[in-house]
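Below you'll find the structure I mean.
As you look at this complex, bear in mind that one protein chain is not there, while each of the others sits in place.
For reference, chains read A and B in written order, and residue numbers begin at 1 within each chain.
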Amino acid sequence: MAEIVLDKVTKRYPDGALAVSDVDITIGDGEFIILVGPSGCGKSTTLNMIAGLEDITEGELRIDGKRVNERAPKDRDIAMVFQSYALYPHMSVRENMAFPLRLAHVDNATVTKKVEEAARILDLTQHLDRKPGNLSGGQRQRVAMGRAIVRSPKAFLMDEPLSNLDAKLRVQMRTSVAKLQRRLGTTTVYVTHDQTEAMTLGDRVVVMRGGLVQQVGSPQALYEQPTNLFVAGFIGSPSMNFLPATLADGQLQTPLGPVPLSDRIRRLVEAANAPSEVIVGLRPEHFEDAALLDEGERGRGGRFTATVDVLESMGSDKYAYFTVEGETATSAELDELAAESGSTEMTDDGSQIVTRLSAASGAREGAELEVWFDEDKLLLFDPSDGRNLTYAG
Amino acid sequence: MAVIGATASSGAKTRWALIDIVVVIYALVPVLWIVSLSFKTKETLTDGNFIPRSWTLQNYRDIFNTSEFLRALLNSIGIALIATVIAVVLGTMAAYAIARLDFPGKQLLVGASLLIAMFPQVSLVTPLFEMERTLGLFDTWPGLILPYITFALPLAIYTLSAFFREIPWELEKAAKMDGATPAQAFRRVIAPLAAPGVFTTAILVFIFCWNDFLFAISLTSTTSSRTVPAALSFFTGSSQFEDPTGTISAAAVVITIPIILFVLFFQRRIVAGLTSGAVKG
Partner (left out) sequence: MSQTAERTADTPVSPPAKKAVSEGKKAERKLGLWLCAPAALVMIAVTGYPIIYSIWLSLQRYDLRFPDQQKFVGLENYVTVLSNSYWWTAFGVTAMITVISVAIELVLGMGLALVMHRTLVMRGLVRTVALIPYGIVTVVAAFSWRYAWTQDTGYLAQLFAPDSALLTQRVPALAIIILAEVWKTVPFMALLLMAGLALVPDDLLKAASMDGASAWQRFTKVMVPVMKPAILVALLFRTLDAFRIFDNIFVLTSGAQETGSVSMQTYNNLIKGLNLGIGSTMSVLIFIAVAVIAFIFIKVFGTSAPGSDDGRKR
């Protein structure tokens, strides 16, 4: 168990690609930390630098206060689980799991004991003498986990360990990974680009983009207080709605109509020295069918009327999709997010809004609906650099 | 070929068994014929019977009593083994580089070795004859080993780089994370995975060298480096007037034995090795 500190760590690949730059993260002892971000943002590179599989170009990596930049992977006492599992095809499951112990010259009795214990925890006992090639995806994944846990390393590094599993198995394994980590209490760095894994597994989440850390914080903090447009759009599913707006005299002109700013937001915006052109962000759950609210509640928010394009009933709630006429919000971050999610819904005649309504809502596809939204929950962003103008810190 | 998905009926099985027997006969009859000849006595040698009427080991005794054959056998084994080892070592280095590293001239090397694989060997006979005479390599082991290495290299490079591309190199990283030094990672993880490919290549290269005839008769002039295939064509029997058929057959059988052993024990590997390069193409 260990504390891992990345101190201004930078990685430049031999071909000149700057994969990670100036990353500062302190990972506490026993903490479960998640690295998320779009493909190519440098997650694996960061993990490989902690592992010692890639050299650190600049900066310092400390484990338990000691600089380990120059140490070989084998001297760092860290275990890693790979996306492809990287099981040795010529060794049985037992030999695979015993391999790290054998390399450490652990005596036979201990090896047998530890391997069998790990196999029991991971429910692999009956497969110990099979070859990895004959196992199912989930079983292989567990063998990879087993190989990591047998030698009780200081830390676990996992690079998208569940991404090769099908959806159902992934949910199952997610829970067992979480349980295992809690039980062992080992510091864990976990790379994923799965939203749900990021939000549910970790104590803290690190959002990366283009080699830079965007924000580090608890899942809740990232969700409620994203530092910028990128984090706001990346975290949350369905993702936040963005609309262009103009800010004048404490009033916000939005495609949904004029919105007065609450005192709390006005203060933050003034402190942030906001430009007049801004982007408004609203999460789907901050909308509601106006017909379901009483007068008092209605008064505390804005309202607009629009035609429901598509209605998806999830049982517990309903997702209603609207098209809002007028300009669409534009910024580099939003373009990148759209590219990442592969969305091609960039309509010419307005922006699409996703709202989450109570199951009781009487919304119907093709019919008009009056929708209410919570004015105090809205976030404002600067289109030029993406910073959150309503960030309370 | 009308077997799609369906479980095999016994009729289909019988049909396949018949077809298989045809294949087996096709492949074995010429081999059995030479074996049969090698066991025939002098008197029955020319009776044209497929199965000997009377059996003898005399032909084998004869060839193992002549220094000519023993010397040729020694040459064949020595030259083929040395050429195989060198070609596989050089081929492994080059194939590793081709499969794993990025460097200028890689495509050129791949293209050049492809050219050599298709090269008309006879085109080299005249210039090599002259060059080797000048360099004193004519009629020596190195004089044959060198061309063998050259023509075996493309084969080795192709087969090995196809094998190397299949190795999951990420395992090297995994081994390092499991506490292995680079040497341990190579010895305990990569080498066991690469070994079958190297071994298969060695068999293919050995068969190639063992088989050569053109260089063997063009670049040798005495028994000092003549290999068995070349020596066979100079065999005259123990005395000048004797028909050499029996002794030639016996010698032919002897040099066929290693091939049969390879094929019997390593059939899967040879097939995999021969087809790996082709599939990539």
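Rule of thumb we're sticking to: a residue touches a chain if its C-beta (ideal position, glycine included) is under 8 Å from a C-beta of that chain, and two chains touch if they have at least 3 such contacts.
No experiment lies behind these values; they were computed from the predicted model shown.
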item: Chain not shown: contacting residue from B:I63, B:I157 or B:L171; value: B:I157
item: Touching residue (missing chain; options B:I63, B:I79 or B:L232); value: B:L232
item: Positions on chain B contacted by the hidden chain, ascending; value: 1-5, 8, 12-13, 16-17, 19-20, 23-24, 26-28, 30-31, 33-34, 37, 45-50, 90-91, 93-94, 96-98, 101-107, 109-110, 112-114, 116-131, 146-147, 149-150, 153-154, 157-158, 207, 210-211, 213-214, 217-218, 228-229, 232-233, 245, 248-249, 252, 255-256, 259-260, 262-264, 267-268, 270-271, 274-281
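Throughout what follows, only the chains that are shown with their structure count from here on.
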item: Of chain B, residues touching chain A in the complex; value: 168, 170-171, 173-181, 184, 188-189, 192-193
item: Of all residues in chain A, those that touch chain B in their complex; value: 48, 51-53, 72-74, 78-80, 82, 84, 86, 88-90, 99-100, 103-104, 147, 151, 157
